[in-house]
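Heads up, one of the protein chains got dropped from this complex, but the rest are sitting where they should.
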Amino acid sequence: MVSGRSDANTGRIRLGMVGGGQGAFIGAVHRLAARMDDQYEFVAGALSADAKKAKASGAELGLAPDRIYTDFREMAKAEANRTDGIEAVSIVTPNHVHVPAALAFIEQGIHVICDKPLSLNLKEAKQLEKALAKHPGVIFALTHNYSGYPMIRHAKAMVKAGELGEIRLVQGEYPQDWLTTALEKTGQKQAEWRTDPKRSGAGGCVGDIGTHTYQLMCDVSGLSASELSADLTSFVKGRVLDDNVHVMLRFNNGARGMIWASQVAPGNENGLKIRVYGTKGGLEWTQADPNYLWYTPFGEPKRLITRGGAGSGPAAGRVTRVPPGHPEGYLEGFANVYTEVARAIKAKRAGKKVEKDVAFPGIADGVAGMAFIEACVKSSEKNGKWTKL
Amino acid sequence: MVSGRSDANTGRIRLGMVGGGQGAFIGAVHRLAARMDDQYEFVAGALSADAKKAKASGAELGLAPDRIYTDFREMAKAEANRTDGIEAVSIVTPNHVHVPAALAFIEQGIHVICDKPLSLNLKEAKQLEKALAKHPGVIFALTHNYSGYPMIRHAKAMVKAGELGEIRLVQGEYPQDWLTTALEKTGQKQAEWRTDPKRSGAGGCVGDIGTHTYQLMCDVSGLSASELSADLTSFVKGRVLDDNVHVMLRFNNGARGMIWASQVAPGNENGLKIRVYGTKGGLEWTQADPNYLWYTPFGEPKRLITRGGAGSGPAAGRVTRVPPGHPEGYLEGFANVYTEVARAIKAKRAGKKVEKDVAFPGIADGVAGMAFIEACVKSSEKNGKWTKL
Amino acid sequence: MVSGRSDANTGRIRLGMVGGGQGAFIGAVHRLAARMDDQYEFVAGALSADAKKAKASGAELGLAPDRIYTDFREMAKAEANRTDGIEAVSIVTPNHVHVPAALAFIEQGIHVICDKPLSLNLKEAKQLEKALAKHPGVIFALTHNYSGYPMIRHAKAMVKAGELGEIRLVQGEYPQDWLTTALEKTGQKQAEWRTDPKRSGAGGCVGDIGTHTYQLMCDVSGLSASELSADLTSFVKGRVLDDNVHVMLRFNNGARGMIWASQVAPGNENGLKIRVYGTKGGLEWTQADPNYLWYTPFGEPKRLITRGGAGSGPAAGRVTRVPPGHPEGYLEGFANVYTEVARAIKAKRAGKKVEKDVAFPGIADGVAGMAFIEACVKSSEKNGKWTKL
Partner (left out) sequence: MVSGRSDANTGRIRLGMVGGGQGAFIGAVHRLAARMDDQYEFVAGALSADAKKAKASGAELGLAPDRIYTDFREMAKAEANRTDGIEAVSIVTPNHVHVPAALAFIEQGIHVICDKPLSLNLKEAKQLEKALAKHPGVIFALTHNYSGYPMIRHAKAMVKAGELGEIRLVQGEYPQDWLTTALEKTGQKQAEWRTDPKRSGAGGCVGDIGTHTYQLMCDVSGLSASELSADLTSFVKGRVLDDNVHVMLRFNNGARGMIWASQVAPGNENGLKIRVYGTKGGLEWTQADPNYLWYTPFGEPKRLITRGGAGSGPAAGRVTRVPPGHPEGYLEGFANVYTEVARAIKAKRAGKKVEKDVAFPGIADGVAGMAFIEACVKSSEKNGKWTKL
């Protein structure tokens, strides 16, 4: 079941980064994810808009001084002009910088791996979509990292193969508790920008984790929502953006679904969970215990499929590193996105077609996510009116 | 922690039953629940409207021939005229018979223990409420049996004591899978009447298990919903009543909630689960594993409170029979309702005030449940319009 | 899957009890278990050796004054001489009274349901075995109640049907924590007699819960141990009997096993668990969550079989009361022993052969249990020498 996966470091992809300087969280995750399967070499960065911080961060990470930038536009140009310039860039800034930065690199023909949600708003997202349409050679990946977990890959393959029959229900939830109090007023950086509409966009909780949930529900079920009814709430006094999200969904095939995402549910760390039910069976998966997938064929005993174990097929196997019973986690799932992107980049490099099994979230997921956020915000403002996506 | 609970059989309460003849399910559960703590003696019944079946059922259960009835009205009168007549009656018929039967016994001053949901519709529920107001000496209990589980009692006590702070979120779900296919067309009795609006009322899944979920959410949180938005669906071809229920709720204190109830989610047996979150902590409880209660004080490690174990208080203790680690189940929870009712009846018998800790669901829960069903049906018909209860 | 089990109360079996007066624990459990399926009527008792307590206890339980005894021998004779005398007796005293009491009733032809372990020592156990051989009409049941759980019945049936192949390993454990401190010195009755060799016999923890574990391992696997090596320990200062038990086992077919039983493992309430592995698959069951049985066929995904659910067969169905997803617990498992015994008694009453599927632990389990205790104590005294049973 476990692929005899090589960690060949020959021909590593030269990678740059925008954002992710000292004090940032997700930048380090991206770098580790890129490093895990030895497919990338980290060589350049505009790690901070603050010049001093940018330099210190780059030095700490071993970047050559001439490849430490303070402006991503400058970086895009400079790297494009080097023979050893970066082939791909990771964008790990707050949301409002995603699209401007992505555009700068796309225009130089540099592949982009961007953090989610895609942009500040749907308009921006579509602008980026158009730019990508004009640069078909550029690969764009969006790190909806949960879709990189092996058992999610397996779940998706099962649905596609019809093992669940016709899908009727897709239930998603993502409770957290870190914003139960007004953490953003204590100087905590993550809380600050994520609760600030200028940097996060119109969605708070719905943008940060609601989109992850929706993306995963669509990814696994193969469906997309045609309309939704949402009730967004801000429970913590003084908070502008939503910190709790309730959504009812109607999917394009007539299936129904719900999303609950929350940042104020004490005891929940990163409780992302999805459940999919069809006429023939169901699936259940929880991010905190990602190596397990419950498969419940109707009228038969429940089965627990484990990553790498019996019943875990090739879709999981291609993103599996260690034997069953040895857990893989969040970083491995994240790295799977990077490694799949590397496969695509290397195919392009070699002038080959990208192998059809290579899969990672891209611009379509990003646009759908922004449409989801906007529909949620609109619906909630109109007291839950069913709103088309 | 475990109460030194006596199983004294002196002065048992004489109990009758309407419905619950051969082939029925819930009647046997009620009888077992009544028997568990030896507080009742089962002596009379109108077990079926079919005379032959009524007799056979009564004989099998050891009833005296003259106390086997075919008509509940006749039974109510006859028993009221006996010096050894029943003191209480259990009504375990399909929903459409609940109110007529209850009225017949209430008028005779006989206590009533009725299965849920209360009635065919809200109008009928209010009619019963009025009748009870005229007979203040009559005890009326509604077997929302899940509220009898010890850890639910403990959860309720914790919320009441303020251990969760101000409540913000109440999430409920109750997935099942037994109606994934058109079971009602195969002659299965339970499926037949539960999918028939004449016998079940306007709600299918929402009436059968949605009400259980809503009652439990209110019972534990101490809140009630002021308005809701619902999306009811019938997935199985030819089914008139809903078999899947999605509801968003707004509670009287500003809290928010959701309910998912389903009869078409393969792999779910009786997956009732509630989660309550406040400013200071959370609680999580699952019916299939009822001896555990997760308590998650914000900023501290999660705690697993077990029935009878450390941290399980007197509210649970009064309905606990065996030591921690020895599981109690569905029948024990059901029996707790019966035993609490027996305490109330015995107090009345003795001319005493009912002890304040005695707790069981009653007419208020029933009326609220019918209001919930009606609001769900109405809201869903109006495409999810927020509807007051 | 669920048997359409009747709760017919016609022809209830007249039952007496020795022990189980006020302040006792297990007596109330036996009475509740007897009552659950309405197969017994409790009519006589020698509930305490203390006359005053015996009377008060009997009165509280509604016994007729002339059927409240203070001496079990007197009771046996008196009841045997009544036309409405008891047909069966439950013995729920500390261990040292089991055999004398059982003998008194057996001699009168009264069926016996006795708590475990069987006796004070192996010699006594064999004496009882002989007496029973002389009274073949008398039914003797030993309440190794865990063998009454439906999923244990199913596990046993699976092993018997060869679904696990040849059995290689049987692992049992039963950790508790209630004797972590010197509870017996605080006046707690249960702790007092269970740590007293005069009333408990030579085994402390090994007698109380080690025997339960061993019985269940043998019951499910169909094997018995031919020899064992034990290391018994008393961790709490001043305690004479063992409070922790480590045993290695060799079974009659060459299989191996281990038992860990403990009363000093904080956080464990009644953590009885057994695991059986054969050449073709494995089984795992935990008492605290008794409605689940893990079945792990080699080379296939794990399956979770639920009581009453798909995959749960007739062996479980005959001792199942409520649908899957509604948990049954300790009392239901205990009641299953009583109800199976009732089936046997009623067959005898009717002059019929006892149906072959009727199953409950009896004298053989009792003698084997005493042999197990003696072998453990002996082996431990000889520094773990492998000792034949």
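Going by the order they are written in, the chains are A, B and C; count residues from 1 in each one.
In this section, a residue touches a chain if its C-beta (ideal position, glycine included) is under 8 Å from a C-beta of that chain, and two chains touch if they have at least 3 such contacts.
All of these numbers come straight from a predicted model, not from anything done at the bench.
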{"item": "Option touching the unshown chain, where C:45, C:281 or C:361 are the choices", "value": "C:281"}
{"item": "Residue of C:88, C:265 or C:363 touching the missing chain in the full complex", "value": "C:265"}
{"item": "Of A:29, A:241 or A:389, the residue in touch with the unshown chain", "value": "A:29"}
{"item": "Residue among B:85, B:172, B:309 or B:384 touching the omitted chain", "value": "B:309"}
{"item": "Option from A:94, A:201, A:257 or A:309 whose C-beta touches the chain left out", "value": "A:309"}
{"item": "Residue among C:39, C:57, C:190 or C:229 touching the omitted chain", "value": "C:229"}
{"item": "Touch residues of subunit C, complete complex, unshown partner", "value": "168-169, 171, 177, 180-181, 229, 231, 233, 235, 244, 246, 248, 250, 256-258, 260, 262, 264-268, 275, 277-282, 284, 294, 296-298, 302, 383-384, 386"}
{"item": "Residue numbers in subunit B that touch the chain omitted from display", "value": "295, 299-306, 309-311"}
{"item": "Residues of subunit A in contact with the chain not shown", "value": "4-10, 23, 25, 28-29, 31-32, 35-38, 42, 59-62, 176, 268-271, 287-291, 306, 309, 321-332"}
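Basically, only the chains that are shown with their structure count from here on.
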{"item": "Chain of greatest Cα-centre distance to subunit C", "value": "A"}
{"item": "Subunit A-subunit C separation of Cα centroids, rounded to whole Å", "value": "55"}
{"item": "For subunit A paired with subunit B, centre-to-centre distance based on mean C-alpha positions, whole Å", "value": "44"}
{"item": "Centre distance in Å when subunit B and subunit C are each reduced to the mean of their C-alpha atoms", "value": "34"}
{"item": "Touching two or more other chains - residues of subunit B", "value": "268"}
